[in-house]
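Only one protein chain is missing from this complex, and each of the others stays in its spot.
For clarity, chains are labelled A and B in written order, and residue numbers in each chain start from 1.
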Amino acid sequence: MTRNLPTSGSLRNHLVLTLIGGAAILALLLFFAIRNYATQVAQQGQDNILGASVTSILDAASIRDGTIEVDIPYASFSMLSTQSDDRIFYAIYQDETFLSGYPKLSLATVSGQESIFQSVKHRGKTVRLVTASRTLIGIEKRTQIRVALAQTQDALSGTLAQISRNAALFGTGFFALAALLSIWASSTTVGQLKRLTNSVTRRGPQDLSPFEKPVPSEMLPLVTSLNSLMQRLDHSLGQSEDFIAEAAHRVRTPLATVRSYAEATLQRVDKEENRQALRSMVRAIDESSRAAGQLLDHAMITFRADHLEHQNLDLVALVNELVVRLMPIAEMKDLELRFHSDAQITYSGDPVLIQNAVRNLIDNALKYSPSEGTVNILVTAAPNVHVRVCDSGNGFPSEELNTLATRFKRGKNAEGTIGSGLGLTIAMDVARAHGGNLQLSNGTEGGACALLSL
Amino acid sequence: MKYLLIEDNQELADAISSRMRLDGHVIDHAAKLEDATAFVETGEYDLILLDIMLPDGDGRSFLKEHRASHLDTPVIILTARSQVLDRIDSLDLGADDYVTKPFDHAELEARCRAVLRRNAGKSQTVIVTGGVVFDPLAGHMAVHGQSLTLRNRELRLLELLINSPGQVFSKQKLSDRLFSYDDDVSENAIEVYIGRLRKHLENSDLKITTLRGLGYRLDHDT
Partner (left out) sequence: MRIAIALVLWVLPQVIFAQEWEDRQLFNDHASEQKLRIISSTDTSFFTPIIKSFISKYPNVAVEYLVTGTADIDRIFRATPDAFDVVISSAMDLQLKIVNDGLARPVSNVPLPSWAQWRQSLFAFTSEPAAIVINREAFAGHPIPDTRQKLIEALRARPEIFRGRIGTYDVRKSGLGYLFATQDARASETYWRLMEVMGALDIRLYCCSGDMINDLSDGTIAVAYNVLGSYATARVESKGAIEIILPSNFPTTMMRTAMVSIDAPHFEDASAFIRHLIALQSGSEKAAFPLPPLNSKLNDVERSTIALEPALMTFLDTLKRRRFLAEWEDAVIQKQQK
């Protein structure tokens, strides 16, 4: 039963991994979301300043004496100062004519009031470029002034790097917290399973009652199935026992009837050969009923031995009760049953099985003892717990001692007489189930001895 | 002794009844629990023989009710089920003993005797005849005040003869009563027990007469 089942991984690990994986993805998403948002905000900030700057430059444009003048306010560039000393580039055009600034700076085509923001390459650097225009109306003509203003993004990158670092720190913190939480949550969840497992493990082999303790709702289906399985098991175990009992009944009742007929007939028949036939018939009936009984008993014992029920019992009282019960049989044959024992022997085992085993041994002894003989029964715990049953008969046939032993060692009873052999087999099986053994011997002054050690 | 037999199998019931009557007992037979309850309520019994599987219910429930109403009449259960389990059930429910079907009548008789002996004192069954005081339950007999204990087979032989004085019992009949079917005994074995009984009755007014070719008979020595 302790065979290692193949596992499909650990539920706890699976939970932890899933939760931590989820936390990691969440942390990453958080990181990128924050960074993306921060980028937008920072870019917006830069754009705002660039826009204000370019507007102030345009505002300073005027036509004086037919000539365009652009009196760039000192503040226009001053406001572009950044922590990282970003470089600035600008160009002023009148219509398509370059007026001043950096002639290589590319302009976007603009019209109207709108400012156009672009990220472009200038002198190998990515710069944020704003282009805006203003139409001046002179005496004779309308002219368009276009101003392009660009700024490098060192400060922006610095800010972004800082924000990224903070976002990463925040994400990592979030992740660490989530990981801890997920480990805790998984342990708690798996703890519920462990508790259920423990309560299943702690149960005795006969305890098939349903689990009543409250469990989390997710585990309810499992526990319900388990309870249903146990109910079915209990039912089927009960059915097995019922079946064996029923089978015994079915076999024995007609036998009892036939036997009664035979016996009644025997009372009325005087002719010796008829009597002999009837006697044989009764004997055959007894033999087969006993065999059937023992076969069924054997089935029952095998069934019980498979899930042995340990129970503290007093072995002396148990055997004594049996002896008392068998006393009428012994008396009937004018046999003496002698019972010797320690005061009390506490033993843990299945009382039904032990009693059955001992009963079979005493039955055998009663059967093979000559009239007015003695059967000695000894129950003692020294040197080990055992029950010894000795009769005053002829003993086991010495050449069969070993055969008998090997025969029931195999647990088979394919040959020879049905009755006694199976009784010994039952005793042997019971002894084995309790970690003991059955030894057969012949006494020095005759008589057979069976030693059931437990 | 007055027995109540609760058994639904008519043939088996008849066989048990006739055998019990032979031993001088009075037998009432109930084929179902309903009848049995009626019998118990009206009459008083020394022993109840109870089958478990009955057409109108489980014998064990009858036993349970029986014990619950403080009737202490001893009960022997007749069961055809597995010995292993019924033993526990029956004895726990308050049965005094049980016999597994099919049973040897001698065994049933022995168990009845044992149970009755354990519950002795309730009814006196001592037989006094011809200077012999015979207590079949205790297995004692006394001849002119001299007491002795009989062995089981001696007891049963005497019980049979003393219950039917003057009746001739063939060797076979006596054999059938004394030995089990698996006891492989010759019919002459009965002579040993007849011999022993004669010895026990030596000083009494009872004697066992041998009728050659017919059997034995208990006579008052007048």
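To be clear about the criterion, a contact is a pair of C-beta atoms (placed from the backbone, for glycine too) under 8 Å apart; a residue touches a chain by one contact, two chains touch by 3 or more.
The shown structure was predicted, so the numbers you read here are calculated from the model rather than taken from an experiment.
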Displayed chains contacting the withheld chain: A
Touching the absent chain when the full complex is considered, from A:27, A:80 or A:422: A:80
Residues from subunit A at the interface with the omitted partner, ascending: 68-78, 80-81, 83-89, 92, 99-101, 123
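Just so we're on the same page, only the chains that are shown with their structure count from here on.
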Interchain centroid distance [CA atoms averaged], subunit A/subunit B, Å: 62
Subunit A-facing residues of subunit B, complex: 9, 11-12, 14-16, 18-19, 53, 80-88, 97, 100-107, 109-111, 113-114, 151-153, 170, 172-173, 176, 180-183
Subunit B-facing residues of subunit A, complex: 241, 244-246, 248-249, 251-253, 255-261, 263-264, 266-267, 270, 272, 275, 279, 282-283, 285-286, 289, 293, 296-297, 300-301, 325, 327-329, 331-334, 352, 355-356, 367, 371-372
